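Below are the structure tokens for one structure; questions will follow.
Every protein chain of the complex appears in place save one, which is left out.
For clarity, chains are labelled A and B in written order, and residue numbers in each chain start from 1.
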Amino acid sequence: MNNKFKPQIADKIFKIVLYIIVFLVVLLLCGLLGYIMLGGIPYISWHFLTSSSDYIYAGGGIGIQLFNSIYLTVITLLISLPLSFGAGIWLAEYAPNNWMTDLIRNSLEVLSSLPSIVIGLFGFLLFVIKFRLGFSILAGGLTLAFFNLPLLTRSTENAIQNISDNQMFAGLALGVSRWEVVKNIIVPEAFPEIITGIILSTGRILGETAALIYTAGQSASIVDFSNWNPLSITSPLCPLRPAETVAVHIWKINTEGTVPDSGKISAGSAAVLLSMVLFFDLIARYSINKKNKRN
Amino acid sequence: MLDPIQIDLKKSSTASRREKKGQYLTFFCIGISVLIIVALIFFITYKGLLLFLKDKVSPLSFLSGVRWDPNNDKFGALSMMIGSITVTILAVLLAFPFSFGTAIFISEIKSSKSKKYLRLAIEMLIGIPAVVYGFVGISVIVPLLRSTMGGTGFGLLSGAIILAIMILPTISTLCVDALKGVPEAYRYTSRALGATQWQTLHKVVLPIARPQVAVAILFGMSQAFGEAVAIQMVIGNATLIPTHLMSPAATLTSVITIGMGDSVRGSVENDALWSLALLLLLISLLFNLIAHFAMRKRT
Partner (left out) sequence: MFNRKFKLSCLILMTVTFLTACRPLERNSLTLAGSTAFQPIVEMAAKGYNLRHPGTVINVQGGGSGTGVSQVQEGAIDIGNSDLFASEKKGINASRLRDHLIAVTGITPIVNPKAGVKNVSQRQLVAIFTGKIVNWRQLGGEDLKITVINRSIGSGTRNNFEKWGLAGHSSMVAQEQSSSGTVCKIVGATPGAISYIAFPYINKKIQPLSIDGVKPSMQNVKSNKWKIWAYEHMYTLKKNDKNTRSFLNYMMSDYVQQKIIPKLGYIPVSSMSIKRSDNGTLSSSEGSHKNIARSDTNRP
């Protein structure tokens, strides 16, 4: 035990320091969020959210980019969720405790620490050039799925491991297979935590720029919103059309800077992006709460 | 001859068949993930070695050279490596106390309801795209440093501050997970023995959570090390060895981000950029190895 301080005093100091730190972090958060939101909200209007962008004159909107961001997120999750779910379950439940598993875990960590531009260029060479998908939502989605895999796998694995082993023992004792215990008991139990992982990765997808520049492209091609046939290239659902997302749009107008109101557009887009993340977050939370109450 | 009952008994049970199915299915998933990683690593290694094998640049001059001037065939990566490492370490030093404190607050202090909102806000921070951080960096931090410290404002310190803000939510979320992973019963036991919250945390919770906290730091470091867009916007991108906090520097990622668009695939410049990517990969691997051994030692 610590002889210099009485435990109670140490505890006091610890709490004071903690509160100061939290206060500073809160200040930073509020400052940052406030700066982005307050700076952006004045420029958000129905027109801004729905009209197509303009690269020369002031007054362009981000309508198509907004749709692209959401659609790309959906496609990416469709590809990466099942994979990372399975991978996470395997790591948590079936992985033998040997060097192979260690290697797999480590390589997943390496994958997540690679800069997104490298993954983007890999995706570009593989999907855009080799598989001849062109600059497209599909190429972008596949690339982003790569980069989402480690995060989602890890959060699934952690969520499952945090569930008490007793659940598994009880299930096994009843003669139920390990797989069914995982499927019917452990995963539903771990679901709220898994959802958190999904939200985190949704945020990453929505905000990703570097990996998309060379895969989903930087052009918001004209889209006909009355055409919902995914086979037509002017349809918003066509997975083979190039799709500039909101984040790429911010990057683009900031680096080219020919639009007179680029500052306003980036501020507005940043606020929209942030609101979207917040929106997803709240929905996820709401559904978790509802589920918990029902059980 | 077996009678029907014997046949039935010899067959695998429904449960074990389902078990097999699940095992195969999840193994398939991890298999694909591993395949992707192997392909990526192979691809980057291959592209990264071209500079040495095809263009005959000596690896030694690549690692120890200070001058990066692809137009005149000077490919020295040392200044960028130093830039990357310095900015990463600075960022983690800046971010860790705050994120760890926040994590402790969220997971250990039970009294306040505000922690729920704190966690919400921190998760929102993760959603802020790198471009926006870069945008905030250019419009707030750089002018601030310019007016207080002089110079252009672009440099190591701006980069480190932006990176610190960016990795704060990552480290703190992972730290929260680490602390929450410690069973609640341990805390009750400790408190019941008369320990204060600080003692409980210090002597009981932290030793158990430490490997996970190390992983959190590692994740923060790799995020900072690999971050490209935001850092490129604020660090100034000068391939010089930084001499003080305000001097403009370059990181491996910023040079790759800037250079890729303007270089022609297959040219020496492009190969050199891929070699930088390979270097990035190797250093990330090194980080991982270190953390791995650190964890093993403690547990």
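One rule holds in what follows: contacts are C-beta pairs under 8 Å (C-beta built on N, C-alpha and C of every residue); 3 or more make two chains touch, one makes a residue touch a chain.
Keep in mind that what you see is a predicted model, and the values were worked out from it rather than measured.
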Residue in contact with the excluded chain [from B:Leu49, B:Ile208, B:Ala238 or B:Leu285]: B:Ala238
Touch with the omitted chain, as defined above, among A:Ile79, A:Ile104, A:Val176 or A:Ile199: A:Ile79
Residues from subunit B at the interface with the omitted partner, ascending: 67-72, 138, 143, 146, 151-154, 232-233, 236-240, 248, 250, 257-270
Subunit A residues touching the omitted chain (full complex): 55-56, 75, 78-79, 81-82, 85, 128-129, 133-135, 138, 183, 187-188, 213-214, 217-219, 221-222, 230-234, 238-242, 252, 254-258, 262
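One rule holds in what follows: only the chains that are shown with their structure count from here on.
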Centroid distance [mean C-alpha coordinates] between subunit B and subunit A, Å: 16
Subunit A-facing residues of subunit B, complex: 15-16, 18-19, 21-23, 25-30, 32-34, 36-38, 40-41, 43-44, 97-99, 101-102, 104-105, 109, 118, 120-132, 134-136, 140, 165, 168, 173, 177, 180-181, 195-199, 201, 218-219, 222-223, 225-229, 253, 256-257, 260, 277, 280-281, 284-285, 287-289, 292
Subunit B-facing residues of subunit A, complex: 1, 7-8, 10-11, 13-15, 17-19, 21-22, 24-26, 28-29, 32-33, 35-36, 82-87, 89-91, 93-94, 102, 104, 106-119, 121-122, 125, 146, 149, 153, 158, 162, 175-180, 182-183, 196, 199-200, 202-204, 206-210, 214, 247, 250-251, 254, 266, 270, 273-274, 276-278, 281, 285
